[in-house]
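The structure follows.
Here the complex is missing a single protein chain, while all its other protein chains stay put.
Chains here go by letter, A and B, matching the order in which they are written, and residues are numbered from 1 within each.
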Amino acid sequence: MKKSVFIGALTVASLTAGIAAAGTLDDVKARGKLNCGVSTGLVGFASPDANGKWEGYDVAICRAVAAAVLGDNTAVEFVPLSSKTRFTALASGEVDVLARNTTWTLSRDVDLKFDFVGVNYYDGQGFLIPKSMGVTSAKELDGATVCIQSGTTTELNLADYFRVNGISYEPVPVEGNSEAQKLYLAGACDTLTTDGSALAATRAAFEKPDDHIVLPEIISKEPLGPLVRHGDNEWGDIVRWTLNALISAEEYDITSANIEELSKGTNNPEINRILGTEGNMGEMLGLDADWAKRAIMSGGNFGEIFEANIGEKTPIGLSRGLNALWTEGGLIYSPPFR
Amino acid sequence: MTMINDQSYVRTEMLGEKSPPVSNVGIIGWMKNNLFSSPLNIVLSLLSIFAIYSVLAALLPWVFGGVWYASSLTECRAILFEIHGEATKRACWGVIRERFWQLMYGFYPSDLYWRPNLALVWLFAAIAPVLFNGLPKKMLLVSVAFPFVAPWLIWGGSFWVPVMAFMGFVVGFLVHRITSKTISSLVGIILGVLAALLWWLLLSGPIAEMMESIVPLEITKVGSRQIGGFMLAILLGITGITLSFPIGIVLALGRLSNLVIVKALCVGFIEFIRGVPLITLLFVASVLLNYFLPKGTQFDIILRVMIMITFFAAAYMAEVIRGGLAALPKGQYEAADALGLDYWQAQRLIILPQALKISIPGIVSNFIGLFKDTTLVSIIALSDPLGWVKLIQGNAEWNGVIWELYGFVAFVFFLFCFGMSRYSMYLERKLQTGH
Partner (left out) sequence: MTTLTDPPKATFRLSMLLYDTRYRSTTIQIIVLIAFMLGAAWLLNNVRVNLALAGKDFNFGFLQQVSNFDIGQRLIEYSSTSTYGRATIIGLLNTLLIAVMGCFAATVVGVAVGILRLSPNWVISRLMAVYVEMFRNVPILLWILLIMGVLSESLPQPKDFRGENPTASMSMFDSVAVTNRGIYIPEPLFSKGLGDIPVFWNSFEISLDLMAILAVLFAGLLIGKLIKTRAMQIQAATGVLPKTGLIRLALVVIPVLLVLWILGFHLGYPALKGFNFQGGTRLGNPLLALWIALSLYTAAFIAEIVRAGIMAISKGQSEAASALGLRPNKIMNLVILPQAMRVIIPPLISQYLNLTKNSSLAVAVGYADITSTLGNTTLNQTGRELEAILLLMGCYLAISLIVSTVMNAYNERTKLRER
């Protein structure tokens, strides 16, 4: 495939270039770069650092996929997308993977024609409120002003929740998280509602985090995960199994520290199959044998990625909770590599 | 009874000029005349002085007492707490120091900053012949080369690509020249355009590749996504205005022509674009344009936005040029007719040079407006300066910084726009050839 080139200010030739080929995998390989849709700046999930290097939890997934497919975890073009532009960008082929804390819902899966390849964060919508308000339950929020990000599922959940409980509220829809945070801190809204992870990240950035609490009610299920276009199952498989490889790696204690040693061969066949010393998993996916090894080395296993970006040692300080492995009481579970 | 001698009080020589009373000159006089000339004025003056004082008293300590050396908001707050204690608000300029280049150039590789800078300098050289008289004619070559060299400098790639793009014009012009001599000027124009299109679509690519393989002249490629910050705003503004210029001329002429269908199409286009907000056109660029193009056609979002911004600017440009055309005295058209010039000759030699000169201030203010409007691309998630504000706020170190970033961006926009508007006023005076 010929790369689309911007020839000159008045040239039209570029309009015809860049016809998408059949498979995303071939496209990515030909391009030598993975186009990955991420958030326009969400603390802990995706943001560029002072050197322009992207970092975050969603970013790490993109890097792992790039490492698996291209062998280079820096071969990623990060495309910041807003909640409005994200689906169009994926549908039109502008990005190959969308890893932008997007909730898996039926209508997105079926009507918008995407495939969610898995869940990398089990989230739920909560409320952040100043302690001084003396509110202990979301049911006491009758008449409150609520800051909310427009165009997301949270807006619908909120309407549903207040309708079910028969209480009223005043919505203040805002564009992004930083705007919501600003209004909340100024007291222009009583409470801020969004996904629990984002609430924690927001609270962590406050001057006095202890003055604010997250209410116990979780009013929705928000399984967040990467998604790809419907219909290209080979590509979907690659992203799905890259995520599963990260999860399995945590389960089998494959870490970025010991992976070199383990990849020389172990007596656990599952580890061997993941790391490509046994079986031909990579070949089945259309990749080479080392694909999962590279994915894990890119940023560590699932647990390492979690701890490095949003875990308890980071300013965001999220505990694993639902996002612990199934063996530790969480929901994170990978189908077997067999 | 009276004698002439007695009139001793009549002065025979002039008195020296006395200086006016103290209350009318110097600083007191000035204040009396300009500030306190009437009760209403006294009240207004005092109110304004109070307003200015209270704004500055709040703003200046915040701005100048800010912390420049801190690498995160928490650190900055800690420093401020140490110096000023609780509840003192001072700016954390550390974020600007750390992220200055990102706000200016986005992700553009820092070792290649010279390329967009050179393109900008080239731009000034390119518009110099328009602005200053008496420059050598050879300077026009710089202007002609600009539309081809600037994209090459910014996006990089093979040097043969802009050369081949330029060759398209040469081919079109030659075909036009030959056919209009032998057949007719109308056929000449059509064939010329067709030949140029064919060249660009079919021949330029392979020939550029061939030349590249013979004489490789390639510089590092930079993807559109790497361009951000003020560089993106300036780039969008300049491409919008440059590309809209020829389209705007055609639209303006079309709107004033007496060909009914051409006129209707031009009026329809201009009024449609001017009737909808730019943000809806940007939505079209980000969401809808893919529907209108053949399946699988794909070019990056910045190019799509450029197309829509060009359409937008062209409609406004057409109105400015129409104003310039309308301002020309009718005698100019009649004189052109009397000389026996045909429509295009008259436009090229007599009408447009004058009309465009009158339009320059309007074009500059159009450009300022467009430059400011480029901030809207942040709503469709492009990384212009406001988009970068969001990205920086999304970083754990600087989450929560608001006023410093907005203030800085507003300040830079002000510098650019204010400078340009002053310059355009100067131009207006300079270009004034009337009385």
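Rule of thumb we're sticking to: a contact is a pair of C-beta atoms (placed from the backbone, for glycine too) under 8 Å apart; a residue touches a chain by one contact, two chains touch by 3 or more.
Please read these numbers as outputs of a predicted model, since none were measured by experiment.
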Touched by the hidden chain, restricted to displayed chains: A, B
Sole contact to the chain not displayed, among B:141, B:186, B:210 or B:327: B:186
Residue in contact with the excluded chain [from A:32, A:71, A:143 or A:216]: A:143
Full-complex contact with the absent chain, from A:173, A:209 or A:286: A:173
Contacting the left-out chain in the complete assembly, out of A:158, A:215, A:275 or A:316: A:158
Interface with the unshown chain - residue positions in chain A: 83-84, 87-88, 91, 107, 111-113, 132-133, 141-145, 150-152, 155-156, 158-160, 162-163, 169-175, 179, 182-183, 186-190
Chain B residues that touch the omitted chain in the full complex: 30, 33-35, 37, 41, 44-45, 48-49, 51-52, 184, 186-187, 190, 258-262, 265, 271-272, 274-280, 283-284, 287-288, 290-295, 368, 372-373, 375-376, 378-379, 386, 402-403, 406, 409-410, 413-414, 417-418, 421
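In this section, only the chains that are shown with their structure count from here on.
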Centre distance in Å when chain A and chain B are each reduced to the mean of their C-alpha atoms: 38
List of chain B residues in touch with chain A within their complex: 71, 73, 77, 98-99, 102, 107, 147-148, 150-152, 155, 157, 161-162, 164-166, 168-169, 197, 200-201, 204-205, 223-225, 239, 242-243, 286-287, 290, 293, 296-301, 303, 379-381, 383, 387, 390-397, 399-400, 402
In the complex with chain B, residue positions of chain A that touch it: 4-20, 39-44, 46-50, 52, 77-82, 84-85, 88-89, 91-94, 175-178, 181-182, 185, 201-202, 204-207, 314-316
